[in-house]
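Here the complex is missing one protein chain, while the rest keep their positions.
Right, subunit A next:
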Amino acid sequence: MDIRVQQEPFDLGVEAQGFATRQSGMGAVVTFTGIVRDVAGGLREMEIEHYPGMTEKALSKIAAEAQARWQIGDVMIIHRFGRLHADEMIMMVATASRHRKDAFEAAEFLMDYLKSRAPFWKKEHTSDSDGWVAARDEDEDALNRWTGG
């Protein structure tokens, strides 16, 4: 399990390659990358705040939960904080498994949990306003399919 909460950018190619080559006996590696989108138009910066200490614990717990639910050999989560610009990579998850179905499902589960159970908050700074990004009902619905809620 590799969990990183960092301000610095990461290199997707290097991270994905490194993760894949660390695996042994795994037939499938799935990676997902989140990229900052300029939803409102005129995004100057996306500010990402987190809760140091709790973030790492929450992510480790989410990763352990995925490993308990699916046959996956390894999990990696990288999530950035601080001020990012549009088109910058904000986070990535990677899962490795003997079979692709487990790797895909575990990656989706990680994303759904991370969206609304890991202590990150986004604030959009646009050319004419600043505002915290509101939680979306769709994200909570996506989570409910794993919990049956």
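Here are some notes:
By definition in this document, a residue touches a chain if its C-beta (ideal position, glycine included) is under 8 Å from a C-beta of that chain, and two chains touch if they have at least 3 such contacts; residues count from 1.
Operating definition for what follows: contacts and distances are computed from a predicted model.
From the set "Molybdopterin converting factor subunit 1", "Ion-translocating oxidoreductase complex subunit A", "Sulfate transport system permease protein CysT" or "Cytochrome ubiquinol oxidase subunit I", the protein name that UniProt assigns to the chain left out of the figure is "Molybdopterin converting factor subunit 1". Which of A:Phe10, A:Tyr51 or A:Trp146 touches the hidden chain is settled by the complete complex: it is A:Tyr51.
Residues of subunit A that touch the chain left out of view are 34, 49-51, 53-54, 57-58, 79, 90-91, 111, 114-123, 132-135.
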